[in-house]
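Here the complex is missing one protein chain, while the rest keep their positions.
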Amino acid sequence: MVSRPGPILVINPNSNPAVTEGLSHALDPLRLSGAPEIETMTLAEGPFGIESQIDSDAVVLPLVSVVRARSDVSALVIACYSDPGLEACRAAASVPVFGMQESGILTALSRGDQVGVIALSTASIARHRRYLRRMGVSERIAGEYALDMSVDESARGAHVAEALATAGAALLSGGADVLVLGCAGMAAHRRALQERLGVPVVEPVQAAVAMALGSVLGD
Amino acid sequence: MVSRPGPILVINPNSNPAVTEGLSHALDPLRLSGAPEIETMTLAEGPFGIESQIDSDAVVLPLVSVVRARSDVSALVIACYSDPGLEACRAAASVPVFGMQESGILTALSRGDQVGVIALSTASIARHRRYLRRMGVSERIAGEYALDMSVDESARGAHVAEALATAGAALLSGGADVLVLGCAGMAAHRRALQERLGVPVVEPVQAAVAMALGSVLGD
Amino acid sequence: MVSRPGPILVINPNSNPAVTEGLSHALDPLRLSGAPEIETMTLAEGPFGIESQIDSDAVVLPLVSVVRARSDVSALVIACYSDPGLEACRAAASVPVFGMQESGILTALSRGDQVGVIALSTASIARHRRYLRRMGVSERIAGEYALDMSVDESARGAHVAEALATAGAALLSGGADVLVLGCAGMAAHRRALQERLGVPVVEPVQAAVAMALGSVLGD
Amino acid sequence: MVSRPGPILVINPNSNPAVTEGLSHALDPLRLSGAPEIETMTLAEGPFGIESQIDSDAVVLPLVSVVRARSDVSALVIACYSDPGLEACRAAASVPVFGMQESGILTALSRGDQVGVIALSTASIARHRRYLRRMGVSERIAGEYALDMSVDESARGAHVAEALATAGAALLSGGADVLVLGCAGMAAHRRALQERLGVPVVEPVQAAVAMALGSVLGD
Amino acid sequence: MVSRPGPILVINPNSNPAVTEGLSHALDPLRLSGAPEIETMTLAEGPFGIESQIDSDAVVLPLVSVVRARSDVSALVIACYSDPGLEACRAAASVPVFGMQESGILTALSRGDQVGVIALSTASIARHRRYLRRMGVSERIAGEYALDMSVDESARGAHVAEALATAGAALLSGGADVLVLGCAGMAAHRRALQERLGVPVVEPVQAAVAMALGSVLGD
Partner (left out) sequence: MVSRPGPILVINPNSNPAVTEGLSHALDPLRLSGAPEIETMTLAEGPFGIESQIDSDAVVLPLVSVVRARSDVSALVIACYSDPGLEACRAAASVPVFGMQESGILTALSRGDQVGVIALSTASIARHRRYLRRMGVSERIAGEYALDMSVDESARGAHVAEALATAGAALLSGGADVLVLGCAGMAAHRRALQERLGVPVVEPVQAAVAMALGSVLGD
């Protein structure tokens, strides 16, 4: 590999630039000289927040279009916890594609035995349960706890830190020993939550980008 | 994080410096300016190759001693596919500890659906099977295939490439769509094997160090 | 229930009218006086055959549009073995929605212990494996065997009967005691295959419509 | 199949005619012109209610005798939630045999993700747990909740509706999103309970007969 | 416990006295002074060999009658690999009841990781698979291999030793590292088979009686 590998493209499939900005900020520590650039983008065609099954399915084709248009990248990350279009993007891409939920859970499995997930909404918990069963890792999941907020609220609301702490504490008392933030909007709260609760807290976009870096650099 | 984080210490628990050298070389692409140093060491007290359950158990206390002595590190990687002493080192350390088998398998789960593992020996396959069951990911394992070589042979033998290709092909025809190299000694063969077989081949020490980098940088 | 319930709408998400005709014919025995009408339709927006992950994801929004437009129906059946859009249609509908794969597998579980699936293509087997894991029924699956045909070929090809018999026999020798036809196009071959092999052969669109009838009539 | 298929025989293995009457009434909507007759019978040799393991085992041979005597039927349904003699009747019959628990659970799996079962008695819950494990679907079961009533009481008691609502609400708060009535005696309460709780409620004898209809008509 | 505990009653549920004699002989080493007597009996009402689901179900009530009549025993063992009536006998007894399959498998799980079972007939393998799933131990089963003999033949045939060796070797090459003899009739061949194949071979009636002894003596 003589030339520098292309960027790792992190696509926020909702159209809320505040979420993209937040996650880009969370990725700053992974931007290293000598390593691939980490580029973030907002999916113009996405809804303002992906908060339902239909929202999630609606972004699959736009995501595939981005994947097809960007043959310059060395890896892709889909930065929505529903992992919309993950399999379709993998089929369309010639480079590795990482999903935020998948990477976040796999990374958590290296940091604890029983994973607790802080979900955005009660409705999303059923979607996640099916996804975790599909992943074949249900035995390692302690449970999920919903904030019942919108994506935008989770990214900007003043009371988010408190709500995350309540959710995290409930998951720990249910047996979790590692937590995953179940929405890209929560990224800014990771470190404070980890310090407050004393267990590892995984920010899944960071986890996905770290896995992407490993796959590109090691290749 | 004002000061630079300490190094990521990668411990080869066998006493064969050729294996340490090989894996250090495999980690070169993950050595980045701005990121933690990646330091490798050979465990003086280790056997020349960890090739049995007793070999694996024998290095646990020496590993714990290293962990206790090195409070300067920001993360630890145990670079033997048996993940000897992983839980003991986690209990002894105040930083994240990554096992090679655990990280290799978790990383493979982000690159394919059914994982095939190229094991050093038939005897190790039973150990791995118990370990994978303990991880709770057996549904995602296509199988293992043994080279029946010593660690040293796998790191230096002339015919290793051919043996790996035979093993890999057998695993693919058994349903695997991603491969894991089941010994640190095989690291140098990763890229060639991946190109030859056309599926992702995960080198688990690289995978563990990438996860360690993610945990340190994101923290 | 004073008024007659609305029709059960069976949507073929590909745009091949020969497939719709074939499955409508297969549903004739389930058209009963006193029971809901069974209406079939071809999805104009669908590809000629759903033969990839992207094909499958591409029909989700058009299916949701149909669901939203047809508030007169009493139940819906998605007649493609990939069950495209099943969760999205369920979210959009106020009546029960049945998927062909889900219903076919569940019905097969009442006819035998180990299910063998005759898949259209090798590529689809990986998709089905993930789906079956998501369903949580993997312990009851003997395996899948691919014909490696197009949807259209499976619906009309002269040599389909022979290929199905070969596939079925391979699945039986691998432990299956009940078979499922893994594409709506194969419907016409069910009875002959069952008689030839001597085990139950489930046609999944029939299975889905029978479940739909049960849910509507019993309601 | 030129001649009309034989009846679907629904056998109530207890000797309480009030239960048979209740379930026959619940099956009225599935009696369609052009479809097989749905015949119900009370097993004279059965106990007044099947309320223990021994009650359940005691009816196996009498059920097998009925099966052997009725070569005119096109399918059989065993209408007791313990599915007594299901495997023995399958071995004795040349037509499909459906069990009430098996069919009820499989049908529920098409209507929700996590199944809650309203059981007659605490003692029966352990039996059901073993049965569900045998079915290989435990990952999809939210739990069971016992009424602690006799079969007869569940079929006729004035306070049954209230007890069912309490049980159902407890199951929903434990994560269930679809309910199954765990005794043939409860059939008359299905619709009211479904309307009250707002989730699908499956009456398993209806479910078994719908599956039987599908197998006979589609054959 | 001032008085000597009652005998451990081992019931052969078939009516073939040669099988009872063979298993009584196999139990001689477990007859110890100071320990409970080990009494064997042949179930007069049993078929000559339990070779089908109906055979197995037919002995349940006769077994329950024996259990009820023998209040003097300290434990019971049902000596047929199908474990007929195990739950019914447990419900009827006030002392521990052990099944031959259950005890044989549990004991094998302490002697190896992957259990291979030598079954009497192909038909019985499906029954065993359901039973093992019900036990929740399927992950530890390598497979079953059928002799396709009658019970009587397995107890007396001249060529049984050779057939067992063939079956055992097939199971070992399929991954088993411990074997279970899947019929009480095969008891006399245990030691020779173990010596020939070099892996532990569990005779399940011995295993059940050893568990019974442990429960009685330790009580």
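Worth pointing out:
Letters A, B, C, D and E mark the chains as written, and numbering starts fresh at 1 in each.
In this text, contacts are C-beta pairs under 8 Å (C-beta built on N, C-alpha and C of every residue); 3 or more make two chains touch, one makes a residue touch a chain.
All values derive from a computational prediction rather than experimental measurement.
For the omitted chain, the shown partners it touches in the full complex are A, B, D, E.
If you put the hidden chain back, the residue from A:Glu21, A:Glu39, A:Asp113 or A:Glu153 that touches it is A:Asp113. The hidden chain makes contact, of the residues E:Val60, E:Val73 or E:Leu213, with E:Leu213.
The residue from D:Arg31, D:Arg70 or D:Arg130 that touches the chain not shown here is D:Arg130. Where chain E meets the chain that is not shown, the touching residues are 26, 29-30, 32-35, 96, 98-99, 102-103, 106-107, 109-111, 135-140, 190-191, 194, 200, 203, 206-207, 209-211, 213-215, 217-219. Although one chain is not drawn, its touching partners on chain B can still be listed: residues 52-54, 57-58, 60-61, 64, 85, 87-88, 90-92, 127, 130-131, 133-136.
Chain A residues in contact with the hidden partner, per the touch definition given at the top, are 113-114, 139, 177.
Keep in mind that, in the parts below, only the chains that are shown with their structure count from here on.
Among the remaining chains, those touching chain C and also chain D are A, E. To find the repeat of C-D among A-B, B-E or B-C, check which pair has over half of the same contact pairs by residue number; it is A-B. Rounded to a whole number, the gap between the C-alpha centres of chain A and chain E is 52 angstrom. Distance from the chain C centre to the chain E centre is 44 Å, each centre being the mean of its Cα atoms. For chain C, the set of residues touching two or more other chains reads 130, 133, 135-136, 138-139. Chain pairs that touch one another: A-B, A-C, A-D, B-C, B-E, C-D, C-E, D-E.
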